[in-house]
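Note that this complex is displayed minus one protein chain, with the remaining chains in position.
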Amino acid sequence: MLAMHAPDGFLEPGVAAVTALASLAVMALALRAAGRDLDDRQVPLAGVAAAFIFAAQMLNFPVASGTTGHLLGGALAAILLGPWVGSLVVGVVVLVQALVFADGGITALGCNVLNMAVVPAFGGWAVFQLARRLLPRSAGGVVGATAVAAGASVVLSAAAFSLEWLFGASAPVPFDTVFGAMVGVHALIGIGEGVLSAMVVSAVLAARPDLVAGARDLAPAQLVDRPRVSARAFALGGIVAAAATAAAVSQLAADDPDGLERVAIEQGFADQAEAHRLAGSPFAEYATRGIDDETLSLAVAGLAGVALTLAVGGGLVVAIRSRPRAVV
Amino acid sequence: MGGGLRHRGALHLLVERDSPVHRARPEAKVVALVLFAVALAATPERALAAFALHGAVLALVAGAARLPAGTVRRRALVALPFLGVAALLPFAADGPRVALGPLAVSEDGLWAGGALAARAVLGATAAVVLTATTSVADLLAGLAHLRLPRVVVGIVASMLRYLDLVADQLHRTRLAMAARGHDPRWLWQARPLAAGAGTLFVRTYERGERVHQAMLARGFTRRLPDLRPPPAGAPAIGWAAALAPALVSLLVAVGAILR
Partner (left out) sequence: MSASLRVRGLTHRYPTSSGNVLDGLDLDVAAGERVALLGPNGSGKTTLALHLNGLIPAQSGTVEVGGRPVAGEHLPEVRRRVGLVFQDPDDQLFMPRVREDVAFGPANLGVPAKERPAVVDRALAAVDAAHLAERHPHHLSGGEKRRVALATVLAMEPDVLVLDEPTSGLDPVGRRELAELLVALDTTLLVVTHDLPFALQTCPRSVVIDGGRVVIDAPTAELLADPDRLARHRLELPFGFVLGPG
């Protein structure tokens, strides 16, 4: 569902403008970083990589009993190419999809690039780095970390979209509903993304490990050891993780928020609820209907915002601090 | 996801005709598209007349370009998923209810859904008209004229150039698998497919390295040469004429806002 790019006017102009500025800033930085890392190879390499991501997004991969899904590819791009080049490449894909393939509004490019390129690439990269620390330093570890990161990237993307809706909704659909639906559904979609991305990275590691930016710190000896982890195990693990996420998120929809609400009141969100006036959207009040839900909504929004900031910001910081060694 | 449109790459999108729209400067057409998109986004959601006018403007341009209606309609179907979302809005949205047949739906949701549908369809159709009347090479030249950084234009050019090849290779990989009886239905059976995709990434990257070598062999240093064709005298259709339809839409949108 997220693979659908927002059309023009989907978000209020204020939010659309803010996302456009944010995306532009990150893309400009990514372009500079790509120039540094790839030097005079950036045009052909980023170009063909973008062609690959585009083609990979068109791929129908089986999910269950004949139903198929599609790859988002943001985390995959980051793990293969590094977060800067990865986000640039997917950003180019989103631009071309809007301009040439009529998929996505021109004025919605800001939020589309943000949700489909920036957030999955940097957020995915951050989760990837985290997962790598917890997993063995081997090719298998890289593959496992990819699965987790790619799955998380989809959820992060959905969360980002929901937060944008909170501030800039163009229809009176409450944040609760959007967040619950988006994040819940995408937790499941994330399983497919995680498993598939992991398999792709596994294949690339087997052929040319130097082309996996996320594995560049591994010595050749560490790359050789590749216990074949069953994809089925991944999928089942993913289902468990997704179910947990969905259950947590469904607390929102079920209006049974005791735990979270208590936390929210203790943290003082309740006080802010009344004074809270979200800019721009005439439907802002719908985002947080009723005082009880409003508290909870704000708490969830706040938590999601924090998580997103940590993930994407963390990814950016990690990317800025660790200048990757020269690409082969 | 508009799969049908994308599957064959970007090169078949141009509909060869001789029309003022085809002959217009590509940079003007791109600016027109952007302005039209702004008009769509800015039009207040209950301004039915404004949206109708936008549609009329678009239809006029498509007509002037002598584009077959069926082709335009078919390609604009990429917006179909959002029509689905638009249809859901009256049910998912809050606010005062209104009767829709036997159902009570959100009135705001109805308007929002309608506006969403209009914007999605009109925006997609406008982009379709652009690519149906502008070749890839001209489109890229237009972007370069608009001062998009040369590196970005280069990357987009490279992407579009090799998109068909890469998509073809992926397609053939799938065919080869199917020919050997591999019909995956479950996620964990997707390994061969994913392996194929991984191999394709490697091959594609290596092609990128070879293209880089070919560029070096033809004297390329860091700076991309400026390959915009020299302006060939007075253009058949000036900027004013090219932008006129989009500006009309913009004025209509502003009018609707001020009302």
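Should a chain be cited, it is by its letter among A and B, assigned in written order, with residues numbered from 1 in that chain.
In this text, a residue touches a chain if its C-beta (ideal position, glycine included) is under 8 Å from a C-beta of that chain, and two chains touch if they have at least 3 such contacts.
Please read all numbers here as calculations on a predicted model, not as lab measurements.
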**Request:** Using the contact definition given at the top, list the shown chains touched by the missing chain.
**Result:** B
**Touching residue (missing chain; options B:15, B:41, B:157 or B:170)** = B:157
**Asked** Where the complex has a chain not shown, which of B:69, B:178, B:214 or B:257 is the residue touching it?
**Response** B:214
**Message:** Given that one chain is not shown, which residue among B:24, B:89, B:140 or B:194 touches it?
**Reply:** B:140
**Complete:** Cross-chain touch to the chain not pictured, restricted to B:31, B:83 or B:165, is B:165
**Request:** Pick out the residues on subunit B that sit against the missing chain.
**Result:** 9, 11, 135-137, 140, 157-158, 160-162, 164-165, 207, 210-211, 213-221, 225-227, 230
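The working rule: only the chains that are shown with their structure count from here on.
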**Request:** Would you mind pulling out the distance in Å between where the CA atoms of subunit A average out and where those of subunit B do?
**Result:** 23
**Prompt:** Contact residues on subunit B for subunit A in the complex?
**Reply:** 1-3, 5-7, 10, 13, 30, 33-34, 37-38, 40-43, 45, 75-76, 78-79, 81-82, 85, 89, 92-95, 106, 108-109, 112-113, 115-116, 119-120, 123-128, 130-131, 136, 139, 149, 151-152, 154-163, 165-167, 170, 184-191, 193-202, 204-209, 211-212, 215-216, 220-222, 224
**Asked** Where on subunit A does subunit B make contact in their complex?
**Response** 1, 3-4, 7-10, 13, 16, 31, 35, 39-52, 54-56, 58-59, 61-66, 70, 80, 88, 92-93, 95-103, 105-108, 170-174, 177, 191-192, 195-196, 199-204, 206-208, 211, 230-232, 234-235, 283, 286, 289
